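Take this structure first; my questions come after.
Only a single protein chain was left out; the remaining protein chains are all shown in position.
Chain naming follows the written order as A and B, and within any one chain the residues start at number 1.
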Amino acid sequence: MTKNEFAVIGRPLPKVDAWAKVVGETKYADDLFLPRMAYAKLLRSAHAHARIRSIDTSRARALPGVVAVVTADDLPRVKFGILPVSQDEEALCADKVRMVGDPVAAVAAVDEETAEQACRLIEVDYEPLPALMSIFDSLAHPEVMIHEYGDGPNVHKNVALQFGDVEAALEGADLVREDVFFFEGNNHLPMEQHAAVAHWARDGKLTLWSSTQTPHYVHRVLAKVLDTPAAHIRVIATPVGGGFGGKTDPFAHEIVACQLSKLTGRPVKIALTREEVFYTHRGRHPVLMWIRTGFTREGDITGCHLRTWLDGGAYGSYGVASTFYTGVINPVTYKIPVYKFEGARIFTNKPPCGPKRGHGTVQPRFALECQLDKAAEQLGLDPADMRRRIVAEPFTKTANHLTVTTIGLGECIDKVVEASGWRDKRARFGVSARQAPRRSPKKRGLGIACSAYLTGAGTAIYWNDMPHSGVIVRADRSGGVAVLCGATDIGQGSDSILAYLTAEVLGIEPKDVHVHPADTSLTPVDLGSYSSRVTLMCGMAAIQAAERLRDAIFKAVARKLEVSPAALVARERKVGVPDDWDKAVPFARAVELGEALHGVLAFPGSYAPPKRAGKYKGGGVGPSPCYSYSACVVELTVDEDTGTVELENVWIGHDIGRALNPLLVEGQVEGSVYMGIGEALMEEQVFRKNLHKHPSMLDYKSPTTLETPDIHTILVETDDPEGPFGAKEAGQGPLLPVIPAIANAIHHALGIRIDEVPITPDKILKALDLKRAGKPARVGPERLPLFTFKEPLVVESAFGQPAEAVVSRPFASDDKR
Amino acid sequence: MIRLPAFTYLAPTTVDGAARLMAEHGREAMLVAGGTDLYPNMKRRQFEPKVLVGLRGIPELRGIRGSAAGGFTIGAGTTLSAVAAHRDILRDFPALATAAGLVSSPQLRNMGTIGGNVCVDTRCNYYNQSYEWRKAIGFCMKKDGDICLVAPGSSRCWAVSSSDTAPVLWALGAKLRLVGAEGERTVPMAALYQDDGIDYLAKRPDEIVADLQLPPAEGWRSAYLKLRRRGSFDFPVLGVAVAARLEDDVVRDARIVLGAVASQPRPSEKAAAALVGQRVSPELIAHVADLAAGPAKPLDNTDFSHPYRKKVTRVFVARALAAVCGLGDSGVTSEEVA
Partner (left out) sequence: MKVRVALNVNGEFREALVPVHKTLLEVLREDLELTGTKHGCELGECGTCTVLVDGEPVLSCLALPIETAGRRITTVEGMAEGGQLHPLQQAFAELGAAQCGYCTPGILLTATALLARRPSPTRKDVKEALAGNLCRCTGYTKILDAVELAALRMGRQEART
């Protein structure tokens, strides 16, 4: 199919929810006000690690205006967590707090001020325990156990996988590089602070409106923790004011609001402050990395061995998956014949890390891409040409058994090289080039990096055989079509994608489609807005449902027009035979005919990814229906007297499979680039004296318009057989190459290596000082933890094996209906 | 939502009236102009005044009057946006327009006043935190506690003077008129401050900064450079204000004042003196920059590491001097952002 065959797909249409957003009508969670609503606040721990001896709430209870005060004693003693293997969180801590910010009690009152005052009147008697604030601390003190479970004292997860004989491959290499990198943690910083409203009505049924990316998982957790049948709980995800992975876990504040509503018989709102968002966290893991890679003279990779240490914070969250993700995605980009990965996630007394845009893959991408740059330099190769040469082969398997379908990376590289004027500028800028004769402290540089990312995790968070995404499409006699889907629009435009795809299949306008998202009582399950899965999975389910509806309508119209259903097409809000279009039936009439023939027209669509998990333990993390690819060139100026970096241009080529709406794709790419810039240059979640150093929007630095360069997005279409109309993801992948491209451009400008993110001006000056002193001009981590990884699970490398798309996809055919 | 504590709000219409109200309510009361410094602090419970005396409704505090020859008088209630955009200020006192235009963000400049800016509370990243945070780490002596968390042995507070306009006004030789319940006085900028993180203002609480008086501009040139992470929002972690009077390329008069290196703006008299009578040259500038940066002793209580701030002080002084002396060719702009 070529582009112009589509009526809706590929057009730069406004999002369906854009109109409400620009007039301020969209109701986010904190915009909900219900009659008699009470306001809740959490009292949070002031200690990083302590035993709770006792809690005295009497003074809080006595404060006028307080309607309820709860502690762990007022909740069932059930732990929860997003992953079945890490059920380690409590809505309110019972015996022990594990970080500053852990919730220990909650108050509901007639207004927020009173609730806050009451929290200050609660007295908690703590017995402080030693606080472990880094990977090194936690490993050095096995006697201080943050949790009682895991793969060792303070070790949440320890994994080791080996695919082929890496040692032999490195021995045969012309160049072996061993490098160490560190990636500091950072926060999602969504503009909207988390909020939720709970209403436990008198009929015994609970409704929770929450700013969440995963209503289905919240639904399951509420049932478990509140000891209430899931059938009596309804979770509605309100439009999310920015998520980026930060609203993907079930949270204490959601559970507590529900319980307070139950106890008070009133709706209860809870809205976090910005500081509390930093404690809720689930942001980027700080990761220390060691990477050893062998290269041939021509720049081919002979093998790679990666070790990662993740600073997990105080709870499990998605950490087991995060750990795997630091290892499993790198091989998707380049030809890496043999591969070994060892990773460990360590508990510390800090807010828990989790999935932030690019989940777990951003850090090792930084390591690999910087190392490639160093290798290219040593081998005398152009870093763009070298990457171009080693791009993985489409429709093959990687060393670690991942199936890769289409790959547009080569074209992405070509396009950004071309658009950026790479060849000319690489020669003109940089330390080695003779810059302007007059001494200017401003040095220019150009750097490149690439990446790949999954389009939806191939496995669900809890093991099951059901669809990952479901859609119900219902046609109305008016000609309108309702789409019910559990997907959550977090700004990425999932509501719009559902409307576009349905409209495309049915030949109507997106405006005719009414999307009803994310309501566990009404909508089929979608697992959530994470892992870039929504466009592909909900999209495929929507197409299936819409096609079933279309088939039913065609059958009825065919009877009426006395033609074969196969002769019919649906377009321009009509159904008819193309050659006899005058007789085409208006869509609303077609629906009536259909309803007369079949009864109510409501059809389900279901999607589950192809079952391709590698047949080894741990093979479940990494598989995806298809992978997106990105290449990025950054042009910048560094002031060598102040270390200040000024970004000038970012060119980013992104293999999107197909742009269902180029405007939305560009928006996702631009947003990813922006977030990458923040992480590369300024954002960091750091701690001092056991406390978050700067839990505020002023001191946690997020780039403004003035730090954001011109972003040039180039979309490459590969029409992937796995995606809806060939589409892949755009929401996360394009963040990845930006960070190493910046690091590599700084090296080009000044001849220094900052092997640590964020790359701050003081690190740049430090490296320049080293350079002037004739020492290696590098700033980065100097030591690695003493840690024994597990004996690796040794599996044969599947590298280069041919792989087909869609071997078996559950629910794909109509047979079972 | 983080909210304000309760207070009573009084809205006098004259400066005298405001001063009287301040005297009447004593320690319970605070002045508020734009509120852009005070309200965030109150929300974090750094201040919990029972009474606020609002200066917004006082017409005599607003506006800029005067001429290049006779000097300008800027009402303390003039917003920073108005100062930054004022045509005469832009022409005659570019450093002041620059500094006012670099304060925080456009919205805050529409609200914040220049009077509030010269009185802005000193800052420290152990102090500009919520009540709960400060309680968790253990209160420090600036509010609710009795030790210093940056310099534990210290008997004083080292919170940092973070005004953008104060060092510039000082370097420009501005004076301010203070109106108190017991009368008014006009003093040089230097007399407003003392080097203490808690009692950083050397005026009585009932004294109101009524206006700022700039001397005639005649032959003076000025520049202001600000170090901060982003081009918006961020307070200065270093401010360099330079004013000089040149005849041909010989410096006749010079003042260098550094912001955000101590609990008050810090003049570099020695460095300025080394300029006077000299012909400008890159060597002279380098020498003077060393002299000015030498005494700066930043502590680890703002953004950026303190060794870095120290290192950059020299660079910024040199660049500001080069700009003022017309040697501004080494990549200098008046809006230095790191």
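Here is the rule we use: contacts are C-beta pairs under 8 Å (C-beta built on N, C-alpha and C of every residue); 3 or more make two chains touch, one makes a residue touch a chain.
Just so it is clear, the structure is predicted and the values come from calculations on it, not from any experiment.
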item	value
Among the chains presented, those that the missing one touches	A, B
Residue touching the undisplayed chain, where the options are A:Met675, A:Val716 or A:Ala741	A:Met675
Option touching the unshown chain, where A:Leu175, A:Leu379, A:Ala613 or A:Met697 are the choices	A:Met697
Residue among A:Phe33, A:Tyr149, A:Tyr462 or A:Trp581 that touches the chain left out of view	A:Phe33
Option from B:Met111, B:Val209 or B:Ala272 whose C-beta touches the chain left out	B:Met111
Contacts of chain A with the absent chain, listed as residue ranges	12, 14-15, 17-28, 30-31, 33, 188-193, 239-244, 273-274, 490-493, 663-664, 666-667, 670-675, 696-698, 702, 704-706, 708, 710-711
Hidden partner interface residues of chain B, rising order	1-9, 11, 35-36, 39-40, 43-44, 54, 56, 81, 104-108, 110-111, 231-233
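Rule of thumb we're sticking to: only the chains that are shown with their structure count from here on.
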item	value
Contacting residues of chain B [partner chain A, same complex]	1-3, 125, 128-133, 135-137, 149, 227, 229-235, 303-305, 307-308, 311-312, 315-316, 329-331, 336-338
Sites on chain A touched by chain B in the complex	44, 46-47, 100, 112-113, 116, 120, 271, 273-275, 438-442, 639, 641-644, 682, 689-696, 698-699, 701, 703-707, 760-762, 765
